[in-house]
Structures are given as C-alpha cells and as structure tokens.
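Let's look at chain A:
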Amino acid sequence: MSAVVMNWIVALPELVLAVCGMAILLLGVAQKRENPLLASMLSIGALVLAGVLVVSGSRGQGYEGQLISDAFSTFLAVLILVGAALAIMLSLEYNQLQRIYRFEFPVLIVFAAVGMMVMVKATNLMSLYLGLELQSLAIYVLAAFARDDLRSAEAGLKYFVLGCLASGLLLYGISLVYGFSGSMDFARLSRAFATPASVSAGLVVGMVFVLAGLAFKVSVVPFHMWTPDVYEGAPTPVTTFIATAPKVAAMGLLLRTMIVPFGHLLAQWQQLVVLVSIASMVLGALGAIGQVNIKRLMAYSAIGHMGYALIGLAAGTEAGVRGVLIYLLVYMVMSAGAFAVILAMRRRGMAVEAIADLAGLSSTDPALALLMTIFMFSLAGIPPLSGFFGKFYVFLAAVQAGQWTLAIIGVLTSVVGAYYYIRIVKVMYFDEPAARFDVRHPAISIAGGATALFTVLFLAIAGPFISAADLAAKALFG
Partner candidate 1 sequence: MIAAAAFYVFSAIMLAAATMVVTARNPVHSVLFLILAFFNAAALFLLAGAEFLAMILVIVYVGAVAVLFLFVVMMLDINFVQFREGFQRYAPIGATVGAVLLIELTMVLTGWRFLPEAPQWRSAPIPANISNTAALAEQLYTHNILLFQLAGLLLLVAMIGAIVLTLRERRMPRRQIIRVQLEREVRDTLEILQVPIFAGTDEIGIRMRKAISEDRGEAAHEGAESPMLAASHAQSETEGH
Partner candidate 2 sequence: MAAFFQTPLGELVRIVLQTLAILVPLLLAVAYATWAERKVLAAIQLRKGPNVVGAFGLLQPFADALKMLMKETIIPAGANRVLFLLAPIVSLTLALMAWAVVPVNDGWAVANINVGILYLFAISSLGVYGIIIAGWASNSKYAFLGALRSAAQMVSYEVAIGFVIVTVLLCAGSLNLNDIVLAQKHIWFCVPLLPMFVIFFISGLAETNRSPFDLPEGESEIVAGFFVEYSALAFALFFLGEYANMLLMSAMTTILFLGGWLPPLNIAPFTWLPGPLWFILKLFACLFVFFWARATFPRYRYDQLMRLGWKVFLPASLGWLVLTAAVLLATGWAPHGA
C-alpha cells in the first residue's frame, strides 16, 4: 500500500492539455467570426507544451495508484502528441476545402490526446476505461465530422456502435476481474496473480474479455470489421489521426495491461495473442490485395501491422515489448507520411481516393511519387528503411522467446503484403499518367518530407530511439 499518495503533479501534462483544450473551446465559441486556423495553431501549441511537460515532468505513481508516469508512458505520450499535432496540421487544407473547417476539430483532437495520455499512464482499470472512452468518444465524433457526407456519418455511426460493443465487453471483463479479485489496481492484481493457485476460471474469462475489448481498439482480427469502413468513410485527416495516435495509445494500453496486472497469467493469454496476431497478419496481407480505394488499402495494412506489433507482445519478454515500442514509433511515422500523400491527392479541389488516380504520378509530380514510394517500401519492410527495423526487432524477440511459428508466418505475410505495396509503386511509375493533382499545401509537403526523412534515415538516427524504447520496456518490467 505504498501508493496511497495523491502526487497530482504526475498528471500535469494532461491537466495542462485539458485546460488548454477548454480555453481554446471557449475562445472558439466567443469569436464572432469563426477562425479555425487560430484554434488549430493554438491546439498545436498546446500539444507542444504538453510534450515539453511530458519529457521534463516528474515521474512516479500518483492519484492513489490510478496513474503512473514512467519511461514507458513518456515514450508513448510523446508519440501520441506528435501524431495528434500531425493530424491537426494535415487537416488544415482538407477541412477548408471540404467545408468542415470548424474550430471544434482541433479541440476534439486535443481532448482525444488527453484521453490517450491517460490510457498509457493508467495503472487502474477505472482510469484505463475512462481514458479509453474519452479518446473513443472524441474519435467517434471526428469520424462523423463531415456530417453532410453520408459516408462520414455512416463511418461515425458504425464506429460508435461497434465501439460501444467493445466497451461493453471491456467493462464486462473488468467487472469480472474486480468481482473475483476485489481490486482494480494494477499493482494489487499483479501481486494477487503471483500465486497461481489463486487464479480462478472467472478471472481468466474476465481477462479474456478485457483483451477482446482492447483488441477492438487496436483493430486486430477478429475485432477488425470496423476498420476498412471507418478508414474509408471518415474525412481523410481523421483517418490519418485514427491510423496513428490512437493505435499507439491502444497498443500501449494493451501492453501495460497484459504485462503488469496479468503478467503472471502469461500462459493463459499468450496463445490467444499468438492466434490474434497470426490472423491479423494473414487478413491484413490477403484483404488488401483486391482493394481499389487507397484508404481501404491502408486499413487492411493497419490490421496487418498491428498483427506484427502483437508478435512482440506474444513473446511476452522485455525485448518483445521493446520491439513493439519501436514498431509503433516507426509505423506511426510512416503511416502519417503515407496519409499526407493521400491528402495531397486532389483534383480541382475534389479529393480522390482510388489507387488508379495515382497512375503515372512519377511524371506529373515526381516528388510526391518519391515520397509515396519511400512510404510504401517502408510499409512493406524493405531493408534500409525504418519499416524493416520495426519488423526486425519484433521478429528477433519472437525468435529469442522461441516463437518460431510466429516469426516465420510474419515473414511470409510480409512477402505477400509487399505485393500490394509494390503494386502502388508500379502504378505510379509504369502506368499511363492520369491528370495532374492540385498544388500541394505547404503543411502537406512539410509533414510528408519530415516523415520521409525519418523513414529513410532511421538507420542513422535510430540509436536514441532504441535506447528510449529500451528504457520504456524496462520500466514496464521493473
């Protein structure tokens, strides 16, 4: 019971971010003429401020053991904040052209970021749930943000209904765990499960429900059904957001929940995670092949990539967790970059989303084609690019933990997956040129360029990131 301290400073970044969000909201409401640019800029400023506080903030347990700030949460929180800021930046032009340019957009992203930061810091099933809901609710609204567009409304509704189902499963699992163990505190649960004799069937069922609820949020098989529709229907900046920060947060939450309170039940959940991981990798590789819409393709790609990331969790070791963290970092950056390119796909002010629209991009816009090529090769996991290292570390961890099947299936599905990534490159370089795209907004060029640089140069700059991931993984097991 060392944790009975308030230590509210632990949540300082979240508090500051939430207060900033409310201030921006008030400002937006009070403004006579709506000026979303100001709100967006202020939101990015707030995210940066929160980032500074996260990095420099104090570590330790707080709120009577409901929240923790450690290397693990810091690593993920920075990723989340970067993802959120990128999403706001990339939304500027799109929202203006699609007539959904409203100040609530960045505000909702800021609140979602608060939720996600709570998620990665949560050390209690209740704070876990509230953080998750805060994030989800904001994203449901964002997915339906283009409310006059039928597809967007459908995406929002679908995401909401299925998300509620997942929340229901999660809550049911939590209630079972609480009922049988009498506690929702991670530390207590962990200590209680240390003696195998005390683990009853009810607890395991509860844990499985929790796992299922969280699996929905990271969109892995068999809880992936919403992903393609939501990715396709939601406004593209929102899809960018969904594909980056929330994935990081949900995966981080999954890691902490499985490793800390349920760590001693490894034998019980390992097989499940292995199954889910294999199913996701296979579905991600096969499902994407027939797609003609690039957003749907990215959705299947996301399912597959989350499957790869889960390999590290299935290993259940410190190296595995480190692998997942590196994977998340790499995946977030390259998928944000890929979406930046997708956002640049517009002709005469209208967004186009078909893969065929990329035809001959190398002759009409060589720079954009080069960016897309980098991201596609990286997503496929071709060596000098960052995507390769993500896969390398999780496969390595799996092999070290003796999960040979998982590693082999991972490599095989990577080969299958490479087909559809390289197909896009082929379309861009070898097909008859289609009409040229509109002039790009500088925000897209900056974001695309920066993420591409990171992806290409990861080999050179990987050191500090890997050591940070190392520290983070140690914090989880420490």
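As a convention for this text, a contact is a pair of C-beta atoms (placed from the backbone, for glycine too) under 8 Å apart; a residue touches a chain by one contact, two chains touch by 3 or more; residues count from 1.
The candidates were selected such that all candidates are chains of the complex that A comes from, given by their letters.
None of these values were measured; they are calculated from a predicted model.
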| item | value |
| --- | --- |
| Neighbour of chain A by the touch rule, complex-wide, chosen among 1 or 2 | 1 |
| Contacting residues of chain A [partner candidate 1, same complex] | 11, 18, 22, 25, 63-64, 66-67, 102, 104, 107-108, 111, 114-115, 118, 126-127, 130-131, 133-134, 137-138, 140-141, 144-145, 147, 156, 176, 178, 180-183, 188, 192, 198, 200-203, 205 |
